[in-house]
Structure formats: structure tokens, C-alpha cells
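Read through the structure below, which is laid out as C-alpha cells, and then see the notes.
Only one protein chain is missing; all other protein chains are in place.
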Amino acid sequence: MPQLLGVFEQPDHIAAAAKRLRDRGYTDMETFSPSPFPEVDDAVDEKPSGVRLFTLIGGLAGVCTGYALTLWMANDWPIMLGGKPFSSIPPYTIIAFELTILFGGLMTVLGLFLKGGLPSMKLHAAYSARFSAEDFGLVVSCRDRDVPEIDGLMREHQATEVSLVEG
Amino acid sequence: MRSIHLTRSLPAFLSALAAAGLLAWAILGESASHADVGSTLVAGSVCEAHELKALAAEDPHVSVEIPKEFDKSFPTREACLSHAAAEDPDSPGPLQPIQFSHKHHAGTYEIDCQYCHSGTDVSPAAGVPSVELCMGCHNQFPKEYDQLEGIRTLKEHWEAKEPIQWEQIHRLPEHVQFQHRAHVRAGFDCQRCHGAVETMDKVYLTEDTIWWPWGLPSKKLEMGWCIDCHRENGASQDCYACHY
Amino acid sequence: MSEFDRREFLKIIGVGAGGAAASACSDPVEKLIPWVIQPEEITPGLPVIYASTCQECTTGCGLHVRTREARPIKLEGNPEHPVNRGALCARGQASIGRTYHPDRYRSPVERGADGSISALTWEEATAKVASAIKAAGSKVAVLGGQTGPTLSALIDSWLDAVGGGTRVVYEPFAREALREASTAVFGVASEPIFDLTDTDYVIDFGGDMLGTGASPVEHSRQLMGARDARRERGRAARLVYVGPRLDETASASDEWLAPKPGTEGLLALGIARVAYDAVRASGRTPAGDVDAIESVLKPFGPDSVASRTGVPAEAIRRIGSAMAAADRPVALPPGVALTSRRATATNAAVLLLDAVVGAVGRAVTIPPPSEGPVASFRDVAKLIDAMRSGDVSVLLVHDTNPIYSLPPDSGFAEALEKVGLVVSFASMPDETSERAGLVLPDHTTLETWGDASPRPGVRSLVQPTIRPIFDTQSLGDSLLAIARALGQERAAGLPSGSFRAVIESAWSDTDFRAALKRGGEFSETGASLAPGVSPGIARLEFKEPTFEGDGSFVLLPVPSPLLTDGRGANLPWLQETPDPITKIAWQSWAEVSETAAAELGVTPGDVLSIETPYGEAKVPVWPRGGIRDDVVALAIGQGHQVGRYASAAQEGAEGRVRGASVISLLPSLTDESGGRAWLAAKARVTATGSFQRLPFTQGTDNKRGRLLGESISLVALAKGESPWAPNQGAFMAAAPHGEEHGGNGDASDDHGGGHEGPHEIRRAFDPSDDSEDGDPFRWGMTIDVDKCTGCSACVVACTVENNIPMVGEEGVLRNRQMSWLRIERFVGDGYQQLQTGRPGPQNHEALGDTDVRNSPMLCQQCGAAPCEPVCPVFATYHTPSGLNGMIYNRCIGTRYCSNNCPYKVRRFNWFDYQITGWPEPMPLMLNPDVTVRGQGVMEKCTFCVQRMQAARQDAKSAGRDVPEDGAIQTACQQTCPSGAIVFGNLKDEKSRVNTVAEENAGRAYRALHVLNTRPAIQYLAKVKREEGHGTGHAAAGPVRPEKSA
Partner (left out) sequence: MTPPPAESVAAMIRPTPVTRDSKANRDLLRVMEGGSLGYFALVALAVGAMLAAGGVWIWQVYEGLGIAGYAHPVFWGAYIVTFVFWVGIAHAGTLISAILYLFRAKWRNAINRSAEAMTVFAVLTAAQFLGIHVGRIWKSYFILPYPNQRALWVNFKSPLLWDTFAITTYATISIVFFYVGLVPDLAIARDRATGWRKVLYTILSLGWQGTSKQWKAHNRTVLHLSGLATPLVLSVHSVVSWDFAMSIVPGWHATIFAPYFVAGAIFSGFAMVLTMMIPVRRIFALEEYITDYHFENMSRFLLLTSIIVGYAYAAEYFIAWYSQVEPEQTSFWKRAFGPYWISTWVMILCNGVFPQLLWFKKLRTNVPFLFVLSMLINVGMWFERYVIIITGLSREYDPAVWGIYTPSWPELVIVAGSFGFFCQFFLLFLKVFPVVAIAEVKELEIHAKAHGEGH
């Protein structure tokens, strides 16, 4: 199954191209961009990334752990200190807060890995150093006979070049 | 010295005897009844004598010879065995300067712990008996007991007015102030912490580990182990109870 | 924690019988070494207490030696002993260290001509002395300090036995002038005994009776009992002090007069004259020769005396009539510092005053002359001549250190060269023993037998409480051995047994065992005389003393309350304890008045050169208000060259002198009757321009009006309501002294607080809030600032009881001293003082001002302790009994607790003091009940929790579930001579700690209570009895001119 790689120089061009191709039913596509451009990413798939959920779960876990830890430990062996109550919420809130941040942050990174498909062992065959320079790449898989149409569409959207990806 | 040496390797010695006995029986069959001198076993000490008698008793074919001077009832067989066991390097616990057997004293003769370790009920420290105290009894015992190395060492110390340097087995860190009297008063057996000393020839630190809910062990004489017992019995959990 | 620990005791229990300390110390810790023969009375783990007698000075206080496993670990006063009644002074507390001192001679030693040291056996040593004595014939002399009667008698008979020879008793601080005076006034050659019990008017003519007097412990107890604030409704004693310097007694006095040094006698006569007239007017007649009295008193009218002494005539009249009117007045004679060349006359004048006001036979009793030799400076002079002229070929020195304590001018050092053989019996090296050809080291008090008879009716015993640590022998036994070595015929005259036998035979008239148990034989009904004034008094002439030298300053040699005549200098516990007045440790200082300092242009620490015709000394200066402008005062005791702690060896400078010795500046002069005159030189004082930082432990005596060392006037006290009630929180004490000290009121209004202060606290104080409900205890303390004289006995007691290390001079220079208990000394209420820059130490004393508050500061065991919540690991916490616990082995050393402690009573182990600071065999005196702290942990006062735990166990064993009140005594409380400290259970209404506080509710306050720390310690404010007098400071008001550096 051939893959066509279109190279673009501007984000809105590739975005438009991607959109157009998807309308024509070519859904199996991937983009490479040197910098973050939401329009490009959304053109491929406008569903928001699921990272937010990870952060939420992490944060909640953190705050619970924080209060549970402090309250339990303070009462497992209650020791009098300066006439203060054993379960004194205000100081424990600080611990809970810090743990919220900690767990939330770590979970977020986990989200990045899972949702971003990282770490990935091998790079895409079509990927090349130019895409970490200034060029944008759009890879589309299609049936042989659709090649000319896609080629045409890409050039239509000012693809500087279109080529077949080997292997 | 030979007797001492033999006694020290008592287990080996006994198995050798048994082997010899079987061999004799196999070869000579009935004729073993009038066995020749070669297979006669000669006791080198009272303790050996005890063992040989025992052997002869259970196997009439073994011929044993007990020289007159060793044909005595003291030291008793129990004494010999305990004495031997107390210096068995393979059994747990450190070797003490004297082959003293708690089993023999506290177990067999049921001497109360506090007879020797006096003051436990009135003092924070459990006293270690003075040489004088040991001699108090051992002076009255028949001379034959001197065949035991331990007894001789004891008497040497007594002559030289030299204190005996025992190896400490139950040892708390420097920053722990333990009150024996409090625990004795509360009616705890010594065994609660010291293990069944009356069954040990050579005293050692017995294994007693408690497990915390979070899956960590606390070994005997570690703080957690003390705390656990204190909680169980509603004793003080004030740090000042032990640390000051 | 540290390797060297309380287990050290178990390790060497055997020593009690085995006598192998040295070897045992090197055993690994894991060894258990029991006794060979276990003494009846000893149960390992429990203390055994033996009664004995303190030999640190000649007062002869009774001791309770607390031993563990046959090893003394603490000295306590013997409650049955009539002299000290259970209390003990700082010196007595520290004297336990002599036995464990690292400097001690390990065995007899011989010093070769080339100064080489070689150890001897006792046989050799004894033989050498014997042969020397044989050769010397009667050219033998014994020079020694005051000893117990039995030993003294033995020495005499020994001298006869070995072929005659001279014996000289020498005590640097002997009160010969007093004896002579008593001879002159009463015709009885003995030292009068002064009993302040129930006195109502006391005047001390420079004796510093509470600090360095004849019997400070006893006098503190008696005086403080007599002037207890609770008796103010009745007639509590007034204390008037006469002397050039604000010392301990002056600080405690109600009125302080500072006449020209040496004219105290004249002042006494002036007062006596006024009193005499009043007495006669009231129809009484003093006992004795009235004509003699009148003839003596005639020339001393108040006005002439006023002009001669510089004391206002009004004061003389007032005091004179007050003495006459008083029910039980007493006047005390001057002490060492004021023994001028007319000391006999001065003492006589004071005794005369006593006779005039009828104190003799009541507060003052004259014991019959004591048999046996008495200290005499004249004899010392004779001996020196004899030595110089080669009439002494063998000199035996015991219990004294003449090379240090005799002025160089006396020529003793040179004369010593002429002596063939000098034998010293010192137990540790001192300047004299360093020059001895032979040293036969004596036992220490704790190792030897002996006895003492402080006064008629009181005989007390010294008994050994530990096997000799080193190869030493008691003086008595050494003498007997020497005599025997000389051959039978000589020894025949002497007792045959050991010295112990000698003691027993001397006590054969009593039940020896009973005496041993009690510590001696005490019958208060000692034979004493109440003679009238004898005509002999007329022989004395009363006029101003003369001084040597042309300096403009009178050189005042002050006995140190800690180092005495220098014998305490090698005890680190005393060196590290700050001087009660100046709060300086480990060093010498020169006191001059601030005006004088200003003229000299010096500030604290600038080194002065003090020059007399007899020598020069360079000493850093400590300018203060509480001293006459024409006086420079130096404390006796420092300036040693020998001794690990006495010299600068501690700082690594072997052989360098620590501080300066005032004795080297003094002439070898006598008063009119041959006693040693100390106050005899004038000094030329100049600034050298160099500077030496003084190891101060307290930077300022200005409490800035904060609620720390409070005082209250009788007026305010009579009003009844406490100015420090919890609902009046303020940093400034709300004007407690009524109008005449209104300054403080202003202060509180000016500087925050007052009644409408922002730190107002409405919560009343209830001790039961501060410990667990289930717990029967809330430990607390009541400290009476009015009773505290600042003597620092408690500080040393605490140090010894709790294994507190010494940090040495460098340590103190960085405020790193470890003492858990310090005595803060404040003058007046203070004021907000806004200096700029880096001001030096501050002093706010003033002549005539006795408003000095000595306020012991220790952990307040707060109910709401700021230190507790900030510790991340629970190393400090609140115990169920309301203590503020400190767990050393949990501490990781963040030191946050100390930052958060407003009282700053926490100490930190900056180094591993315990190991590095405790050379052998000192660790043997560690208290096994107190954990030894290692490097990097915090420590602080625990209210002697080890004693509580022990007492609670004992109570339980005895079937009670709580120890009864008083069963637990903290070390500081136990030793306090004036009974200022009361410890007990605050939850128990009837406990003394509560009752004392209630009875004194009017003056009870809690330090800095506005911080709402809820301290467990209640202070009782000092009482100002004499409005107008003794308040020179308050008169100046709180806003004094800035004294900023």
C-alpha cells in the first residue's frame, strides 16, 4: 500500500491540504511539523488529547494521599506537642497540597507518554531531518490508483514536492 | 586432659562407640560375649564412665572397663552432659568463660532466677551473681566436681579474686533506660524477654519478631518490639519512660 | 550515641573489690563483670548513700555521697548536719571532681635534680623520706593546711616521735584578726560564731557572708529564713552591707554603704556609739567594762566618723538607733578582702558593736579556745626564716600550696631552694608539689578517713566511699609508715594500726557505726561562753590603716566565691561556672568604677596594667557601677601555672598562666597582731592599649523592663494584688513599685504592653491543662528571686548530676557553655536601650544601689511550648506528666527548637564534648542514670527526670502509686543553700510548690508569660524592703543616658 509524502512550507497550507484529503476520505494520514501548530494538529484529528484526565486523576489521588497520610500517622501514635490537636487540618493541608501537585504532575507526564505514543523505538519511514528544520510533512496511505489524485491535491495546496515513500 | 578432650567431642565419641559395638557384634557374633581386650572400652573420666555404663546397659555385648577412680556418682551424668553442651561451639550463642548451663541450674534443679540475679525486683538492673554467690553452693559440693573444667575455672577466679567476664547477650543501646523492677512488679516472666533460659545449656538471644500492619518486622529488643508489648499491656508509651 | 557511656559502670563493677580500674576501663563494652564479693548494701542499679564531710574549705559541711556500684557520682548535703542542713555550695558540689581528676598522681614520684620524674613504689618512697628524716634529726618541719582534729593530733605526735621538729598550720584565708580581736574584746582567743537565725537586723562589715564568708551555706539559710517575705507582716530581718564593692551579700542587702576601704571599723564604732547612747537611754547596760567601752567610743561621734569614712552621718545615726532598737541584731566582721593592716582593730570594733547592742550570747557566741595548733601567719614567717638560714633540711607539705598563695615578697620560693628535701603530699600537681623532691600522693576526701569539728558540739566524720583509684595513700597512713620505717623505738610512741584505727580510737567515746551512718555527732548544745567586754580593748588604737605604694587606687584582693584561695582553679566545673557578680568564666578581670574607666579611657576587655611596689599584672578590665572610684578589685584564684584546667593547658598552651594572680601584687605584711594583711597595697593603674575578649556569659544586666527578674516594693506587696496577673500581659512589667519607681510605669506606657498592650492574654493559668488528664502529675517549680543570692551552687549541682560537659574558654567566648541552668543577673527594671554599632557588655550598677535580681533561668517546661511543634521528628515533645521532653537519640539537630525557645535554655552539642572533653578517669563520675549526649544533638533541663522515674518506681515498690510530695528533689533544689527553689506536683493542691506560691501570690509571676507559653515555673519577685534606700538605680529612673560603644 503506497504512502505519499507531501512537503509544505507553511502550516496553513498543510492544514488545508490535510482537511481536504480527509474530506475526500483519506483518513490514514500523519503530519510532521517542526513546531507546535494547533491548526495542523486539528486538521488531522480535532479530538482533544486525553492528557487532562491523567492530570485530574493524579491530583485527586495526591490530595487524598496527603490527608490520609498525615491524619493516620498523627493518630497512629499520638504525641502531644505544644498543646495542639493531634489532627490539625491546616498544617496537613500544606502536605496535601504538595502531594496534589506532585502526583498531578507525574501523572500528566504519563499521559504525554501514552497519548503521544512516546517513547517510540523507530521513526516513520517518511520522517527526515527537514521536518525538524522548517518543512512540514504530510504522509497519506492510499491505494495505488489514488496516487495521482492525492498528488494533485497536495500540489494544489502548494506542496513544494510530493513523493512516494519507499518501503 | 584426655578426659576433657573426649568429653568435649562427646557426640563423636558416642557414635564411635556405637560403631565399634556393631562391628564387634557382626564379626564375632555370639563369641563377642568373651571379647578380647582390644575391643574393651576404657573410661578416662567420670563423665566417660557415665557414658560407657549407659552404653553397656543398652548393649550387653560391649565390654567396658571402668577404672576404680572413675567409678563415681559425681559429677552426675546430667552435670556432665550440660557441661559438655554449654561449651558446644555449634550451638547458638557465644561461648562463655565458664561452661555454665542455665538448663542445669534453672531447669534441672529449678533454682529461682532471682536467687542468682538478685535485685531484679527492686532495681533497674538485673544483678549478675558474684563469684562469692556461686561458691556459696559449689563449696559444699563433693571434690569430684572439680573434674569439670567449668568448676575449676570458677574456683580459679575465686582464688585469684578475679571477677568473671561474662559475655553479654541481652543488650540494649546506651540511650535506653530499662527498669527491670517495673516489669517484674507487673508480673512478667523473665522468659517474656529472655526466652526459655531454663531450657538452654548455653544461653542465646531467642528469635521473637512482631510484624507491623505495614509489613515490617521488629526483632526482639528493638524499639518496635518493646512498643508492641507496651501497647498490648497498656503500659506507658511516653518516650521518657525509656529515654532520658 | 557515644562509646563511653553509663554502661562503663557495669564494666567496672568488679573494681569495687578487684581494684583494677585501669585494666577494666579498656574492656569491650559487651562484657558483664560482676563482683567477686558483693557488699551487702550494694544492689547494682541502685544508689547507695554514705555520710561524710566536705573538706573543700574549713567550714566542714556534712556530705551525703551518692554512689552507684561503689563509685561516688554526686555529692549532696547531709540534711542532718547542723552546719549545712542538706545544702551544699558550688565548691562542695564540684569537689567530687578531685577524685576523678586526670591530673592526679598515679603513684609516688621522685623528682631528680635535673627535674626528671620517676615513679616509685610506696616502700621506696617511704624509705627515702625516712632516711632523710633520720639524717635531718630535728631539722624537720611540717607545713600544712587546717586538718581534722584527729589527723592534726597524729601529726603532732608523729613529729615528737620522729625526733621533734616544727609544725606550721597555714591557711591563706585564716581569720587570725578575728581571733585576736576576740582576745582583745572578750579575753577569749577563739573565733566567734555568728548565728543569724531569727535575727531582725544584720549588718555585715564587708564579710560577704553569703558568698565568701566563714560559712556561706549556713548563713544564707539562716538569713533567708529570717527575712522570708512571708514574715513581712511581722519583722523580717533587714540586711545592711558595708563594703567598697557590690558583691553577693551587697546584692542581697537592703542598704549598702561604701566607706573608704579600711575604715569599716571606724564606721562600726560610730554606729556603736549611737547605739550605745540609745541602749543606755533605754536603761540597759552592755555586759563588761563599761568605762572601757565609753573610752573607746568617745572620739567616734557620727559627724567625725562621717567625715573619716565618707558615710553620711544621717545613715550612721539611723542604723545605730535601729541596731539598738532591734530585737535580735547582729554585726558581722570583715572578710579577707578587707583585712587591712589594722584588721584586728576593725574586727574588735565590730565585736564591740555586737557587745553594745547585746548580741553577744545570743546571735554571737564565743566558743572556748580550741586546743591544737591554729593557723598563724607569724609562724609561717618564722618558718621561712628558718628555711632561709638552712635550719630546715626536710620540709613536709600537705593540704596547702604556699608557692601560689604566699606573696613572692615573702621569699618562700627562694627559701624553699635551701631546703634539703621537700616532700609534698598533694594528690594532684600544684605549684608547690612541682618543686618537691618527693611526692607521696594523698587520697582524696572520698577515698580517705578523717574527721572535722567545725564548732563545739559538732563533730563529723569523713569516710571513704570508693577504693583508691590510683596507687595513693592517705596522709595519716603515710606518716605512720614513715615512722615505722624509722624503726620500732621511734614508732613506739605512735598508734600501731592504720589511720582508720586511729580515727576509730579517737571516736571510741561514741557509737562509731551510728556516727558513720549519721555522718558524725551533732549536739547543738556546744559549750560556748558569753563574756562581757574586757578592758583589754582599750589597748587597741582605732584609726585608718596605711597602704604601701603610691598608686591612686586601693588594690582590693577579692576572694573568688568559686575558686576560693585558688584551690578550686583546677576544677573545670568551677572554672566554667560564671562568677556570680561579673558572669565571667575561665579568666581574670580587673574591676574599676565606670568613672575611673572613663578617666583611663578603657572599655570592657581593654587590658590594664596594675602595678604595685611588689609586682605588675596585666588584666582585662571590667568597668562597673557597683564599686568605689578609688578601688581596683581583682579576684583571687586565677593565675596558676600548673594544672590542666588551672593553667592555660586547656587551651593547648602547656605551662602558660591562665589569668593573673593578685597575690603576686601583694606585700607580705601583717596587721597589728601578726595576722596576714591582704588590703595593704595601693596600685598604679594604666591602660596598656591592648585588648582581650573576656569570656562573658551574660552581655547585659539591663532586662529592658521585660518580664524576667522582677522586684516588688513592700508598698505594692501590701496592696496584695499581683501586678503580673495573667490578664495583664505585657513585655514591660506593669509598674510594680508604686509612685517612687514610677519610671517603670512610664516605661511600660512608652514601650508597649502596659494594660492595653497588644499581647493581652485573657486565659487564666490552670496547670491541669498542661498534662494528660489521666496523669497524676504536672511537674512545676517555684523559684524565689528574693532568696537567690546567685551563689551558683545549683549550676554546678546540675552539671554534675546531668553529665554536662565543659567547653573551655574558647567555648565560652562563643557562648557555647552547656549548662542547663544559668543565673541571670539583672540590675533594676531596665529600659529600652537603643544602642548603635556593636556595644560591649553593659553594666547598670550604681553605688548604693542594691536592686540586683538574681533569677535562675532553666527550661520552663512550658505547657504550650514553642519548641515542641517545630521539631520535625518528635525529638522534643510534651510528656503526659507535663514535662517538655527531649529525646537525644531521636534528635537530628535542626536546632529549630532552640530558635523558637524564648528563654534560650536549650544547648547544642557542637562537638563530641563527652569523648574529647573527658579524659580518664573523669568518665567514671558520669551519672549512669543520664544518657551521655553525643555530637550534634540538642539537650536541656529535664527537671532531673531520672530522679522522678526512680522515685516513681520506688513509690510503686512501696505500694504507693505516686511518690509523696518532697520525695523528688531536683539537683538544683537539693543543693540551694537559701532554699529558693521548690519543686513538686502542680496538680496536688497541698504540695509545697503550690502552697509556697499561694502564700506569696502577691509576688508570683511567670517569665515572659505574655508569649502564652504557659511556663511550669513560677518566680517570686524580689522584695524591696527599704524604700528610698538600696534603690539608687530606680531613683535614676528607667531612662538613663545611653552607654553605647
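The first chain written gets the first letter, and so on, giving A, B and C; residue counts start at 1 in each chain.
The definition used in the following text is that contacts are C-beta pairs under 8 Å (C-beta built on N, C-alpha and C of every residue); 3 or more make two chains touch, one makes a residue touch a chain.
Bear in mind the structure is a predicted one, so any value in this text is a computation, not a measurement.
Engineer: As a test of the contact rule: which chains in view would the missing one touch?
Structural biologist: Touched by the chain not displayed, across the whole complex: A, B, C.
Engineer: Consider the whole complex, including the chain that is not shown, and state which of C:R85, C:R362 or C:K703 touches that chain.
Structural biologist: If we include the chain that is not displayed, C:K703 is the one touching it.
Engineer: So one chain is hidden, and I want to know which residue out of C:P149, C:G301 or C:P902 touches that hidden chain in the complete assembly.
Structural biologist: Considering all chains, including the one not shown, the answer is C:P902.
Engineer: Touching the absent chain: which residues on chain C qualify?
Structural biologist: Chain C touches the chain not shown through residues 698-706, 708, 731-732, 751-753, 757-759, 814-817, 822, 824-826, 830, 832, 834-838, 857, 866, 869-874, 890-896, 898-900, 902-904, 907-912, 935-938, 1008, 1011.
Engineer: In the complete complex, the non-displayed chain touches which residues of chain A?
Structural biologist: Contact residues on chain A toward the absent chain are 9-12, 30-38, 40-41, 43-45, 48-49, 51-52, 55, 59, 69-70, 73-74, 76-77, 79, 81, 84, 88, 91-92, 94-95, 97-99, 101-102, 104-106, 108-109, 111-113, 115-124, 127-135, 144-145, 147-148, 151, 161-164.
Engineer: Name, in rising order, the residues on chain B that touch the hidden chain in the full complex.
Structural biologist: So the residues of chain B touching the missing chain come out as 212, 214-219, 222-225, 227-228.
Please note the rule applied: only the chains that are shown with their structure count from here on.
Engineer: Take the average of all CA coordinates in chain A, do the same for chain C, and state the distance between these two points in whole angstrom.
Structural biologist: 81
Engineer: Take the average of all CA coordinates in chain B, do the same for chain C, and state the distance between these two points in whole angstrom.
Structural biologist: 57
Engineer: Where the CA atoms of chain A average out and where those of chain B average out, how many Å apart are those spots?
Structural biologist: Chain centres of chain A and chain B, defined by C-alpha means, are spaced 73 Å apart.
Engineer: Got the chain C residues that touch at least 2 other chains?
Structural biologist: Where chain C meets two or more other chains at a single residue, that happens at 874, 877, 879-880.
Engineer: Residues touching two or more other chains, restricted to chain A: which are they?
Structural biologist: Where chain A is concerned, no single residue meets two or more other chains.
Engineer: Note which residues of chain B are touching chain C in the complex, please.
Structural biologist: Per the touch definition, chain B meets chain C at residues 118-119, 121-133, 157-158, 161-168, 171, 173-175, 177, 179-182, 185, 236, 238-241, 243-244.
Engineer: Write out the stretch or stretches of chain C touching chain A in their complex.
Structural biologist: 769-770, 772, 862-869, 871, 874, 877-880, 1014
Engineer: With touch defined as at the start, can you tell me which chain C residues reach chain B in the complex?
Structural biologist: Answer in residue numbers: 1-2, 5-7, 10, 13-14, 17-18, 27, 30-38, 43-46, 874, 877, 879-881, 883, 885, 887-890, 929-932, 942, 945-946, 949-950, 953, 956-957.
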